[in-house]
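Note that one protein chain is taken out, while the other chains of the complex remain in position.
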Amino acid sequence: MELVYIVILLALIVYNALGFLVGRARKTHGVKAPAITGPEEFERTFRVHQNTLESLIMFVPAVWIFGMVIDPLWAAVIGLVYIVGRVLYAMGYIRAAEKRGPGMMVSFLANAVLLLGGLVGLIVDMM
Amino acid sequence: MELVYIVILLALIVYNALGFLVGRARKTHGVKAPAITGPEEFERTFRVHQNTLESLIMFVPAVWIFGMVIDPLWAAVIGLVYIVGRVLYAMGYIRAAEKRGPGMMVSFLANAVLLLGGLVGLIVDMM
Partner (left out) sequence: MELVYIVILLALIVYNALGFLVGRARKTHGVKAPAITGPEEFERTFRVHQNTLESLIMFVPAVWIFGMVIDPLWAAVIGLVYIVGRVLYAMGYIRAAEKRGPGMMVSFLANAVLLLGGLVGLIVDMM
């Protein structure tokens, strides 16, 4: 499971970097805490961070369980695809709302494989 | 622990479906990303998803630890009650803000049993 844990920690470090981008965007656009609305460019950066949080709550348990139940190497590989998808999503969405699609789709599909793969594996194991 | 993992993955799949409802509500009410405010019906759907995220950050570790420390079957049963509570909450809140109470209470109580039960069990174990 070492590889799976490494991938989880890498995903969290990328997520933390997205949090720094929100802090920087607060300064650039003069959006003082606790406000979370402002120029669209700030709001896009804010949503990149939030949406990644909304996605990580699924990814972390899903990749962990998939690694235990199915295969840790495959879990790590799909987890890396997830991270690449999230980076593409962030790079696209920070530029324009319309550019968030492809990265979102990649990370969504990776998450779906982990969630459904783990679920099917567990149900097969129990039967 | 297989049953506990199944319940965790089911809760995450329900949560993912709530995310789809937000996407659909964006289209229905013409609320374009990155905006998160708009007609109240959109905002209620948005909050259903967000509040479930706020709740899952407690549920996933709590049901996992309860399953390891106390009993995996009981963890799975209480976890199912939690999921039912979350579905009731979503169905109520999407209709009207006043209807979010009962489901919220059911999932809150399930979470409280998992959190406090796990904590008591761990403290007893260590003594």
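In order of appearance the chains are A and B, and numbering begins at 1 in each one.
Everything that follows uses one rule, which is that a contact is a pair of C-beta atoms (placed from the backbone, for glycine too) under 8 Å apart; a residue touches a chain by one contact, two chains touch by 3 or more.
In this text the structure is predicted, and so the values were computed from the model without any measurement.
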item: Where the missing chain touches chain A, by residue; value: 2-3, 5-6, 8-10, 12-13, 15-16, 19, 32-37, 49-50, 53, 56-57, 60, 64
item: Touch residues of chain B, complete complex, unshown partner; value: 37, 40, 43-44, 46-47, 53-54, 57-58, 61-62, 65, 68-69, 93, 97, 100, 111, 115-116, 118-119, 122-123, 125-126
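By definition in this document, only the chains that are shown with their structure count from here on.
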item: Distance from the mean Cα position of chain B to that of chain A, given in whole angstrom; value: 19
